[in-house]
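Input: a single structure, listed below in structure tokens.
For this view, one protein chain was removed and the others were kept in their places.
A and B are the chain letters, set down in written order, and residue numbers restart from 1 in every chain.
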Amino acid sequence: MTHSAAQVSYLDDGHTLRSWLLSTDHKRIAILYIVAITFFFFVGGVAAFLIRYNLISPNGLIGSAETYNRLFSMHGILMVWFFLVPAAPVTLGNFLTPLMLGARDLAFPRLNLLSWYLFVIAGFIALYAVVGGGVDTGWTFYTPLTSFYSKGHVVAAVVAIFIAGFSSIATGLNFIISIHKLRAPGMTWYKMPVFLWSLYATSVILVLATPVLAMTLLLLAFERIFGIGVFDPAIGGDPLLFQHLFWFYSHPAVYVMILPGFGVISEIIPAFSRKELFGYKFVVWASIAIAVIGFLVWGHHMFVAGTSLYSAIVFSLLSYMVAVPSAIKVFNWIGTMHKGYIRFDAPMLYAIGFIGLFTTGGLTGLFVAALAADVHLTQTYFVVAHFHYVMVGGMVSAYFAGFHFWWPKMTGRLYPEMWGRVGAILIFVGFNLTFFPQFLLGYLGMPRRYFAYPQHFEALNLLSSASAMVLAVGYLLPLGYFAWSLLYGERASANPWGATGLEWTTPSPPPTENFAVTPTVTQPPYQYEHAETVSHE
Amino acid sequence: MSDVATHEFQFASAEHQRETAISGIWLFLASEALFFGPIFLSWIYARLADPSAFDAGARQTDLTIGIVNTALLIASSFAYGVGLASIQFGSRRRMVVWLLFACTLGLAFLGLKFGVEWRSDLEKGLFPGANFSIQGPTRNGAQLFFAFYFFSTALHGLHLIVGLGLVAWIISQARQFTPKRHTPVLIVGLYWTFIDIIWLVLFPLIYLIGRAS
Partner (left out) sequence: MTGVVVRLFAVASLMVALLAAELAAVFIFPAWGRIGVAIIAAAMVGVAAFGFMDLRREGPPVWLLAAAALLWLAILLGLGSLDPLTRTLYPTVIAAP
């Protein structure tokens, strides 16, 4: 394929603020999203820091349980809806989907830009809600606490999440339609990179689950404003209905967070093992299976809430099923590495860390999916540790892995490899030391969401809080060296990792129209055995 | 304006762009269908709590207006369909006339629903809360019904208003459309009928099930 010298890189195609804020180029929108997402990640991180700070002492250090309630609500709301759910799809997904498809843009570029504006507006409303007055309901907004008793900016928070939801729906819709309609000639479904399959599965959840949450939040706002509604037990309404509807969205949303991560890992492991992905069809169908089965398990959040025993048993059994496709993926990644020519660059270090952390998070998920064990473990720090292993250990590791892997493509610069490896190791170690103690705390019976705790939990809490500092350094480090590389980093070639995939056939950074000539795909993905040996030049 | 269809640079042809837009609206409608899902589930929960009291509430609704409104929406989908066929067969003027007719039917629905029916419901004290007028053993179930009723009809009405805005936009842009390029007319039509479909589900839930045996 030839590139004419006249092609302008997307970064140089206009330098005004307007050329960024009104751009419909998926790559520029991805950059806009990266700025917004990173901001919310660190605001949510500050809340996490204050939570851990409070828990250093058994009596709490911030002085007020009310403030503590607002802190963990702020942490949950910002991290879930303004980082974890959107992060990987709107940044990596937006940037890479057309490039991997061999397309010039997503199917609906203006809708894509609109989704960013919705996201930012929602973000500011959420910030107003959680900072100016606060919300003390937790991120789950359970009724009747939220509808009648809570004294915060509940309606503002709900409006923010409602708007953010439509941003998600727009993104998901764009991906699904683009993957259906904009594949390059020759790119059949089974020639698509796994990242696109994962993104497709993610988008199915975004499009079909988010509207349910949106309507549920409207019902909640109606009840809070008018003082009466379908969740009101005083007139025979059912507060559990809220929980059912909430978790119908929020459990699949967990897979929204992790599925793009699976996709990222499936790209990185073959590239750094110089081997074809083991069991491609199993990996892609596992993604689809997770997206579908993920909708059948939400009841396991409500085992002790008073649901019927029959439905609890059904949900418990279904919850075990979702472990199967997840395990298939883990085995396939390990199978890919087996007898591979493995290079331990930063993306691969993150990827290997991901496998360990995700597997730990997934296996402890089986503990809480078991009806009987859950009665003991639910509402304790065991649950907190479990989902942080999946969300933070899993999703954030994969997000960072992807970010390092595609950084040269996005910016045209190489990041300092040594610092990248240091960051990956710091995050892995800091993460385990922060959250493993919480498994122990939970198993010993320390409840979550409490401002104070008995004396005998102090040592483990202290360890957790101290290690959180290591984790924080690990997260701040990339901010520093990525910024450095933007200014001083070595120029990247089109394909610095020697990876397969259409995104690596176009210059780094890519020109505005992505490909000078629409590429034609003839080979399945990940043909590493047949590629020439990698060179780092 | 010429009848040569153009397309954006990410598509191979105008036909490719048209197909993509139509798939997009269908996926959006799938998402919308799930948007109404919680309303349907809340109907199930609210009715299961006390079926006879819930039905007693439902019997306070105005069935005549419900039937007329259902017929109005069916007619409006028909009118829109004829408008779409008109542009496909080359008559822009006829398209505008039929789309205006569809709009009128939609406005009539809104007038009956919110101007007449809601007003009389509110006058009868049927809005749930302290001033709810139904007393006795069916009071709670009837309140649940009316919480569902006001919420779901308001939301459906909002969708209809959005639909009216979209049809008005199509009418204002009528000069752009030709037999070969009229994808927006088709897309708005799909949304317009979708609003009907939501009503076709809400109508029995509100007016009929409570009266059936």
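For this structure, a couple of remarks:
The definition used in the following text is that a contact is a pair of C-beta atoms (placed from the backbone, for glycine too) under 8 Å apart; a residue touches a chain by one contact, two chains touch by 3 or more.
Keep in mind that this is a model prediction, so the values were computed, not measured.
One chain is not depicted; across the entire complex it touches A, B.
Between the chain not shown and the residues A:Asp136, A:Asp238 or A:Glu503, the one that touches is A:Asp238. Touching the missing chain, out of B:Trp26, B:Phe101 or B:Phe114, is residue B:Trp26.
Subunit B meets the missing chain through residues 19, 22-23, 26-27, 29-31, 33-34, 37-38, 40-41, 44-45, 48, 67, 70-71, 74-75, 77-78, 80-82, 85-86, 88-89, 130, 140, 189-190, 193-194, 196-197, 200-201, 203-204, 208-209, 211-213. Taking the complete complex into account, residues 180, 204, 208, 212, 234, 238, 240, 244-245, 248, 295-296, 298-299, 307-311, 314-315 of subunit A touch the chain not shown.
In this section, only the chains that are shown with their structure count from here on.
Centre-to-centre, using mean CA coordinates, subunit A is 35 Å away from subunit B. Across the interface of their complex, subunit B is touched by residues 98, 103-109, 169, 173, 176-177, 180-182, 207-212, 214-216, 218-219, 222, 226-230, 232, 234-238, 241, 244-245, 513 of subunit A. Of all residues in subunit B, those touching subunit A in their complex are 8-11, 16, 19-20, 23-24, 27-28, 30-32, 34-39, 41-42, 45-46, 49-50, 53, 128-129, 139-141, 143-144, 147-148, 151, 155.
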